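If you scroll down you'll find the structure; I have some questions about it.
Heads up, one of the protein chains got dropped from this complex, but the rest are sitting where they should.
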Amino acid sequence: MMTLAELPLRILPPAVLAARRPHRMLERQWIVNRRGGWMIVLTGFFEPLFYLLSIRIGFGGLVGDVTDGGRTMPYAEFVAPALFASSAMNGSIYEATNIFFKLKYEKTYDAVLATPMTSGDVALGEMLYATFRGALYSVAFLITMWALGMTASIWAIAMLPVAMLVSFAFSAVAIAGTTYMRTWADFEYVPSLMLPMFLFSATFYPLSSYGDWQWVVQLSPLYHGVAVVRGLNQGEWAWSYLAHVSVLVAMALWGLSVTARRIDHLLLK
Amino acid sequence: MSTTPLIVARGLVKRFGSFTAVDGIDVEVHRGESFGFLGPNGAGKSSTMRMIGCVSPRTDGELRIFDMDPATQGKQIRARIGVVPQADQLDEQLTVQDNLMLYGRYFDLPRAECRRRAAELLEFVQLTDRATSKIEPLSGGMKRRVTIARSLVNEPELLLLDEPTTGLDPQARHVLWDRLYRLKQRGVTLVLTTHYMDEAEQLCDRLVVMDGGRIVAEGSPRSLIEQHSTREVLELRYPAGTNEERAPDVAGIGDRSEVLPDRVLIYAHDGEAALAEVHARGSRPESALVRRSSLEDVFLRLTGRSLVD
Partner (left out) sequence: MSTPAPIRVWESHFRLYRTIWRSNVMGAFVQPFLYLLGMGLGVGALVDRGSGSAELLDGLTYFQFLAPALIATSAMMVTSAEAMWPVLGGFKWQSGYHAAAATPLSPGEIATGVGLWHATKALIAGSGVAVALVFFDGTRSPGLPLAVLFGGLTGVAFSSAITAWTATRDEDRSFPTINRFVITPLFLFGGAFYPIDQLPEWLQWVAKATPLWHGVELTRNAVNEQLEWDSTAVHVGYLSLFVVLGWLSARRSFAKRLGR
């Protein structure tokens, strides 16, 4: 009999299960950022401010109220949580391009793997960093939302852990994808993948507007993040969250195991 | 002193797809020894070193390091060795000092200990004044020294150096040799690869000559020279492009001769005597030089090719 606790053991390769020092990669980033890099992270706080402000003063006036799942809310309250989830996604994918640089050009990991560190440590560590960084942005985003009156309930605070899961899941998959990239030119395709996800995850208008095409939207991983945070912002709890969260967890496990295997394959030849 | 060798390889093979880079080599390295792989580019030296460093799985054969199996105990082995890879692989986003510090952390050393060792090692490689510099502006020789310092952070019992001085100017090489010599005196086991015979002669107690993935000779530098070459070599240079034509003029002088594109080599116990005979035959080379035999000559003898092309 396989218990639920054993499930990850079957899915994840040994390199990941043997990961004991992923936090060393966080330590590395800490040292790197200590010398000025935090500016980039700090100025990132302005991004949600700009987006939310433009929604508040520009868009809000054009659109008015929207009705989603039987609830009518100001457009800003509807869109802000979706942008919140999207920004978690964008941040992780942006971080993944840095991984490409480290993997291919800076050869950062070659030296790391010559020590007791393993490919699982590297994979998990880099994903944790992307998640940590994403979490910082998410906090800033949520505070901005609150300050601009776009949070509808105290449960909006529960959007944070969901954003972290979104960050982790997308960074896992994005980093896994990055390990298959050969040149920078391959990155030209990335926006063509991200943009539809950004636009068609019920981000800007309710799922119901898609009519018979709702199932397509449900294929988008981002949609599952959006659905949960939007509900939480309204203070709603639903069993459907479990399904949405499982999709994200599955992405995370898949990305993690692929990445560890690929790092082995690419660097330990 | 333990009697099991630090490294044992039997029939060790590395293939990349259908290409065989290392073709069944047997090697034993003992504690305290300084051991070299000498061979031209593409001989399979780096491939061998990477297998020993547990960052490249072997394709076939047997390999044991510290009496452990790299395939299953790579982590434990890597914890006890230091590696100077052919490309430095320094972390360009960090300063010199942080490179060492962080590397120590990868070995789970406490932060204070990392700091102490980083300072000590920078002193050892004479880079204390560059501690807070980024990696990029450093010269090739300095980067190499940082890499060596980094490889020593975990106080390894075994140090692997892949072409430690390739691409460095003569002065930088001598600084490095001096540092490696001190390590050897401290009892660190050195395994290095090189395609410089002078480096092999300077640093290695024992070496193997590799070519095309195989070991073609083994021994101390002195014994290899004695075995495969004469005491002295006479080098003759004729006007460019005429070495081939002139070679028959001096055929039969000395024990043996080699005709290279840029010179003719005559192997003889007494080089001066051989030169006298060349002159006696009326041959007039543009220049003539008598020198002692080196590993270069051993290599030429064994493979028919020059070491550095």
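Lettered A and B in written order, each chain numbered from 1.
Just so it is clear, contacts are C-beta pairs under 8 Å (C-beta built on N, C-alpha and C of every residue); 3 or more make two chains touch, one makes a residue touch a chain.
Since we're looking at a predicted model, the values are computed, not measured.
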For the chain not depicted, the shown chains it touches: A
Option from A:V66, A:A111, A:L165 or A:L267 whose C-beta touches the chain left out: A:V66
Hidden-chain contact residue, picked from the options A:I157, A:L195, A:V216 or A:A250: A:L195
Contact footprint on subunit A, counting only the chain that is left out: 36, 39-40, 43-44, 46-47, 50-51, 53-54, 57-59, 61-64, 66, 75, 183-186, 188-189, 191-192, 195-196, 198-200, 204-205, 209
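One rule holds for everything that comes next: only the chains that are shown with their structure count from here on.
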Cα-centroid distance, subunit A relative to subunit B, in whole angstrom: 47
Residues of subunit A touching subunit B in the complex: 18, 21, 24, 27-28, 31-32, 35, 106-108, 110-118, 267-269
Subunit B - residues contacting subunit A, complex: 16, 53, 55-57, 75-76, 78-79, 83, 85, 87, 89-95, 98, 101-103, 105-108, 150, 154
